[in-house]
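For this depiction, one protein chain was excluded, whereas all remaining protein chains were kept in their positions.
Read from first to last, the chains carry the letters A and B; within each, the first residue is number 1.
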Amino acid sequence: MSRDPTDAEPAGAPAGSPDDVLRVRNLTTRFFTEEGQVNAVEGVDFDVRDGEVFGIVGESGSGKSVTALSVIDLVESPGRITDGEVWYREPDLAAEFEDDVPAAVDGEFVDVRRLPEGVRRSLRGPSFSMIFQDPMSSLNPSVTVGEQIAEAVEVQRRASANPRRTRSRTQGYGLGRLLVDTLVPGRGYTSEASEARAVELLEQVGIPDPAERADEYPHQFSGGMLQRAMVAQALAGEPDVLIADEPTTALDVTIQAQILNLLRDLQAEQDTSVVMITHDLGVIARMCQRVGVMYAGQVVERGTLADVFDDPVHPYTEGLLGSIPDMDEPASRLEPIEGNVPSLLDSEMGERCYFADRCPKAMEDCLRPIPMYDAEGSDEHETRCVLAVEEYDEAAALPDGYFESEPDSASESGSADDPAAGEEVSTGD
Amino acid sequence: MTETDPGAGSDLRGTDARDGDGADASAPPAGDDDALVEVRGLRKYYYEDDTLIDRLLRREPTSIQAVDGVDLDIERGETLGLVGESGCGKSTTGETLLRLRDATDGSVRFDGEDVLSMGSSELRRFRKRAQIVFQDPFSSLDPRMTVGDVIAEGLKIHDLPAADPDVAVEADVTVDGDADVEVTVDDDVDTAVESEGGVARVPVRVDATGAGATGSADGGTRADGGPTVSFGRYDDVLAAEVTPRDGGYDVHVSVGASKRTLRRERARTLLERVGLSAGQIDRYPHEFSGGQRQRVGIARALALDPEFIVLDEPVSALDVSVQAQILNLLDDLQSEYGLTYLFIAHDLSVVRHICDRVAVMYLGEVVETGTTEELFESPKHPYTEALLESVPRADTSEQGRRVETLSGDVPSPRDPPSGCRFRTRCPEVIPPAGVAVDQSTYRSVMDLRDRLRRGDFGTGVVWEAVGDPDREDTEAFKREVRAEFGLDGLTGANGDTVEDALEVLANGREREAAERLTERFESVCETEEPVLPDEPHPAACHLYDDERAAAGVDDDADPVTDPEFGGAGMAAGMETPDPEAAGGELPDGVSDPEHGVSDGDSSDADDADDHDASEDDRDGSEP
Partner (left out) sequence: MADSTGPLDRLFGAVDRVRGALTVSPRTVRNLKSEYRTSALSKVGVALILVVVFMAVFAPFIAPQNPTTQNLDNGRLPPLGFTQTEQQTQTQMVNGSIQTVNTTETVNATLAHPLGTNSLGQDMLARVIYGARTSLLVGLLGTSLAALLGVSVGLTAGYYRGRVDDTLMRFADVSLAFPSLVLAIALIGVWGRASVSVPDPFVVAGVVDPVRSALGLPTPMPDTFVLPGTVIVVVGLVNWVWFARVARGEALSIREEEFVKAARALGADDARVVLRHVLPNATTPILVLATIQVASIILLESSLSFLGFSGTTLSWGFDIAQGRAYLASAWWIATVPGLAIVLTVVGINLVGDWLRDALDPGIEGEGGM
């Protein structure tokens, strides 16, 4: 974390669309656990543009949530971001650090990862903000909802009171301050103005009687209401980029629809860019203009919604789409992807396409690391699959059971046995 | 006692399991057209605030009506989907009808027997026939048991395998070489050999070619100097005794393994059947992924050869790709074993995929049932419509689709709305005749009335907002309320009534204001609880009252609820020996442990609710 910015080689911001507000390159996050090194995020690239909703879709263990945490620098031990750049377009910030940290600045872009810790922290809220999956555990149960939102507002207020001096926005809250606030009644971190703003925000996210509800505690809110409150909190800083990590997964469909509508309205109103992370392809389809599909810590396919949903190249994307029962035209049988998500343990990840062991079209060419290839469709469409550049060739296909003979270090997780057994049984009987 | 079934008394263990087995098989279903499971008026109430202090103060416990008068018919071999949002009581229904929770009222018939009044030995038999698969693959397997033990537990409890007198035993004899071989098989060999269609076929291969030679490659049983006998896949569990006789041999086949070994064999078979490998039998649950653990849970349910399985959100905790594997597996198992499923889910696309018929629940009541096709293609109840509308489709045409969402949250189960429980969120509340206002304004008025009636309107807050603490500027007050509730669009008589009511309200008479509004605006949806009619695709909604009246639907012609059964069912429900059944009547909540809403129960209870008018109405209307 405490890498010396001056040591970094001057690379400059990567090329991309001029609308980009965020360009993430080669983001790599590893967890150093007792079982070994886990490569949760492995060289992830994506861009987020002004006012768009960018979707990241993947199953559990695909690294999508860790990607989000890595972007806003909230990865905790035993995890560590080991590599990568997060270029963020913010002219003021660029001007401020042009001289101090030249390697971190390129035009209007700043590589957030090269900025000092305090500055990175100060960007959370006013620049990046996040909505989590479980609203119940994301809000402090012993502080009223209104106060928690007011706190976020206060952070923003103090930051914008001194817009050019990022370094002064450290928002320190020391022990002394805590003592004073606790002992002196009516003296909180938040001011009356920010509390009023909190009520406004609650109203904005559609909470009835916002003034009364602001004084209630999280447990007095329903799940949907809490998620609204979380949205209000995230919006308090008027962030440039809002990262929503499974924002509706814990909610019922009718409430989910409410929250999705709300997010879309607010996004249009404030022109915020949203990174929508979810496992639900339906939510992606409804909300996003561009999509990245993640598997085993990598982005395996990326493009516009139509590219990914209508012309998927990567067999994983195809499999994912084939796994969902279609509500309007039900098929008699689903076509699932056999097997399980890999463990991501470094020792078990071979030098190959990580999907090859579950892939129905695995070929010999898949036994090497696969780069991103351009795929048909829009200019945006790229995929990490050799099928983008060559036809599937039966002759080169890997024989059945090819991966079972691999040294079975995965035996602990039992994942190795499953695909074959599943296949055999479901057809055999 | 707790909710545990009193049925599994240890006194019965091992003594009448065998007989029970026989009885099961010898009591074939009465007819194929009657339902395997018939649920009538099922209720499950929880009571909270039942602490010692409450009891000392003789406080009435608050009841939460998790399930309130549910009727379901589950036909043999079908999959009935039970859908609804969290807290609608669908899981409680599933567990109550299996008697994992004790019903407050109602009846459940399984293959003609009343489940809720079963004694312990009957219940024990029922447990073999009806199983359940849970949602959470992590909490549903005991972390301290190997998966083999998990799967075999049911067999152990019922002291299985036991010989089934109705299963015939036959030997499929193949003789290699030239010998006259006579094979006899013990009657109880069906404990080790899988039976099909009432016959257990034992593959017996007698190798007489090497008779007299020593040793055999296939590890089969070799009698001294005689032929080797092998049983294919049953080699480990069967034993043969070979007696030479004149011109040939007598081979006697018996079970050559302990019950424990037989159970283990069965567990291996089941593991393979659900798509795992038999070699994983000694692993612990934490060594498996979520999808694999769910397969183990399914194997456990299958171990007792049940006819009926409650699938309680079996795939909602799984990733989509794994979910599809499990759905396919469930499909295969159903056709292979002729299983009947009650599939509880909140994911409508999964329900559409796997279910034959669907029942939609809202706040503890079934609001619509029908075949999957009917329900998805032409939903009747506004709630079903909203559910279907809300689901995001994984398709590019979904992009930017704006869903007309239901307003608000599911109401508190402690204070459910009167009449139709869905009316507080319904986009199609029926205004009384003569009141022509658009739906949103009408809803605003209803919201205002509900607030007034509940007494949490807060006149003071409005005055504060107006900035008139002396409460003199009634005009400003009215403006404020109109703006807040969006009542400006009302004209004519409607407008006058509202004007009138607000005037009263400004003078601080909340109740009277509510009365005035109610007088004009009260909807049939508030006053009358809609009933699920007896028709092929029923929906409990007043929108269809006229239609039904016009069609002259006649209550007598009701094929589902025959009055005799209804009566019997109710009576049976009443006389259930369980103290639980009477729990509802314990006013001071004398600590019936069942009803103390503590950790576990409250999660389910959280959600349900309501009011018993419905059941009575229904019964009343039947004859």
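Keep this in mind: a contact is a pair of C-beta atoms (placed from the backbone, for glycine too) under 8 Å apart; a residue touches a chain by one contact, two chains touch by 3 or more.
This one's a predicted model, so the numbers in the text were calculated from it and none came from an experiment.
Touch with the chain omitted from the figure is made, among B:Glu287, B:Glu484 or B:Glu503, by B:Glu287.
Residue in contact with the omitted chain (choice from A:Met294, A:Leu344, A:Cys359 or A:Cys385): A:Leu344. When the omitted chain is restored, the residue from B:Ala179, B:Ala239, B:Ala257 or B:Leu304 that touches it is B:Leu304.
The missing chain lies against chain B, touching residues 1-2, 4-5, 7-10, 52, 95, 98, 100, 123-124, 127-128, 130-132, 134-136, 138-146, 150, 153-154, 157-158, 282, 284-290, 293, 297, 300, 304, 591-594, 596, 598-600.
As a working rule, only the chains that are shown with their structure count from here on.
Residues 59-60, 208-209, 211-212, 222, 224-225, 252-258, 260-261, 264, 279-286, 288-289, 305-306, 309-310, 319-328, 330-331, 333-338, 340-341, 412-415, 417-418, 421-422, 425-426, 429 of chain A touch chain B in their complex.
Per the touch definition, chain B reaches chain A in the complex via residues 85-86, 272-277, 279-280, 283, 287-292, 319-325, 327-329, 331-332, 336, 346, 348-350, 352-354, 376, 386-396, 398-403, 405-406, 408-410, 425, 458, 461.
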